[in-house]
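Only one structure is covered here, and it is reproduced in the block below.
Excluded from the complex is one protein chain; the other protein chains are retained at their positions.
Naming follows writing order (A, B and C), and every chain is counted from residue 1.
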């Protein structure tokens, strides 16, 4: 496998690893990619790892004896081990591959939820959740008559920890919340929220879709029961996500999807489930994608998640500072010290869609809309926002281009 | 996008498009890949299509306005249209992307099944089903107290159509069966089975995981209500499968997984589902993989599914003929005229695992085991079989190498 | 971009001619573009012969959807209900005089979707224009 170049400590050179970042957009302007919270770009080494699997070892896994099947199985299970290590899991049995973070959360709602939640039981979410951590529970609430309680979001864009205490007094069965908001950028005090939830007797699920790409996340340190994330937001491919689950909990859960690989034995009218983690992986998995995610984890580890974090903080701070100077621009959420690399804002008199469109003309790729967090937008009484999000390959210069282009938007439409 | 070379009508030249097929196995022998029923190899143009997406247009889809997002969305939705056309769907709204055929069947069991099936209702399967079309129904049967009935398999390896009539007299709600057995190779008379099921008032689900890669499958002609298949068995990537569903049925079904993209509106305690097909696609989809599957469909269309079929029949016939000459080898299933490119067999006195292992030494990749069809193996009183399966890139020479190697196995262990 | 935000669109977004609500009205409908939350309501008054005499839009949205609403209403006044039911995507794009990618197309077409849903008396607007 072609390795990614070893990280030199200089983030300016990192951009070279990402083929997409060197293109121009339709207007002819150079691309400035500020939409990594939607999906990150992929380094060459991740694409090569998948290509190598397809071109050399492509085979179905687990059941095969021939050379290709053994190579493919080894590559797949080896990726699982590295991913388990990356998140601090005790064992690779605790790493279940899904399509994305969304499916991981749904798996918990269907399997753990339907086994453990009954009418009147309380599930705690927050007002800043992505739809992925709302809708599965709404479906379950409707079906099982469970109650949803929401940790409110303060005007500053933080979770209201006092209200949380009151909700915990209701003895909820589950507390499921986002580690980092994909709109406000807020990094929630996950360790504290989890330890308080545990003290109240609740099981915990952490939506790490935004946090894991950006800073060190260790399930052992956080003491999380379940954790969900997506490969495509952390330099990995589409089509693969992860559910981490504490082994004892996963063991007690009924299977979710049925089919090949998740079974030990099948009779016409019954089956015996396979051991962990296979019990939750039905049918042919996303083999190439898991191998790609393994390479992504190696790539990020090569940089060092502490370095990734520091670079993210630095650039976010700079962005907040220069955006703050625009009087007609209003940032949602807390100060730079409490957030990751996401900045969502509104412009006086200009709709976010128009902002995004005109920015695209200048090559700046941002997202406009509700970012799959409609209730949060409702909380702040805005139908939509424009969101710039930063990752390892972004620089001060990218922020400067953004600001220049925003001025133009204001002049044109404001 | 680099196009695959135009098909010349000569299958011998096709092999050049598949990079994997030119390697050697661990013993140093040339690879002879006879495991396409597990997963097919991928032509260069499919890998290039995905690579091009990742290197040029990588972005999240549907919600984005910037250039990359528009390009990615167009590529994704365009692939959906071509896939819909490939299977003869009336509209691309009827094509829902899943991880694989297994998830597609589970989606029907969870969404359609839980809405439409109640205690005592009958679901008809067959004794030759892959676990993917058994376990989801077993889970549902256990939960809802529905009854499973099985179309028996005759000694020849065909569905017993007389027993089927008796089962239909019980007025089942659903008939779900495989179009082509992944063990016996049997091609079932899908059109007849479906029309009889309809006449009895049942909804029909066709497991086309093995058939779609091999011969023309047209949902309109078959009149199937639902159809499931996987990309990876038909020159496409891992991580993507398809559920085809008749629009009227899909429309009436409740959503399955909840999250982004499958919603129209989300409030804290409720949501409104999105229109078809998005209602069933929660979270970030397998974007690159869908684009890859689109390229695979183009590739197969370029050859022509009639040609694919003819080549498959021809090589299967040859294989059956030469294997039949080995007196210590016993083929399961019907004659060459009733089967697709799958031949599973037993060897007197030699366990299938040993067969596969020694064949691998000669470069021949076959599968040994129960091929995710334990009840079918039970039906034929064999714990496991060795399976050789053929696809567009295989030749008579591959069959000859297989036979030579089988003789060696027999001499060594038999 | 110069194409996309031509003077007419910027102008109609800034100072629409047909903004408002009509109460009472003969037809009214409201719908949202779920992708972005653009929300348009259109009220219509007709005469006895089924011709549109007055119309107005309210709600919020991007410059494209606002300008499209304003221009659409301008074009339907004086037309018969039946003729408006037959209006197509192309008619709207002609009014705007621009080309659009798939996402922004939804913005531009939202008002047509809304007015047709209102005239057809539908429970929900559909994407099949």
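Following the convention adopted for this analysis, contacts are C-beta pairs under 8 Å (C-beta built on N, C-alpha and C of every residue); 3 or more make two chains touch, one makes a residue touch a chain.
Please read all numbers here as calculations on a predicted model, not as lab measurements.
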For the chain not depicted, the shown chains it touches: A, B
Candidate in contact with the missing chain, chosen from A:20, A:230, A:274 or A:405: A:274
Of A:263, A:293, A:319 or A:401, the one touching the omitted chain in the full complex: A:263
Contact residue for the chain not shown (choose from B:358, B:392 or B:406): B:358
Chain not shown: contacting residue from A:15, A:63, A:198 or A:407: A:63
Touch list for subunit A against the chain that is not drawn: 62-65, 69-70, 73-74, 77, 263-265, 274-275
Interface with the unshown chain - residue positions in subunit B: 27, 350-354, 357-358, 361, 368-370, 374, 377, 383-384, 412-413
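Criterion: only the chains that are shown with their structure count from here on.
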For subunit A paired with subunit C, centre-to-centre distance based on mean C-alpha positions, whole Å: 37
Geometric centre distance via CA averages, subunit C-subunit B, whole Å: 46
Two or more partner chains touched - positions in subunit B: 63-65, 69, 263, 265
For subunit C, residues contacting two or more additional chains: 35, 104
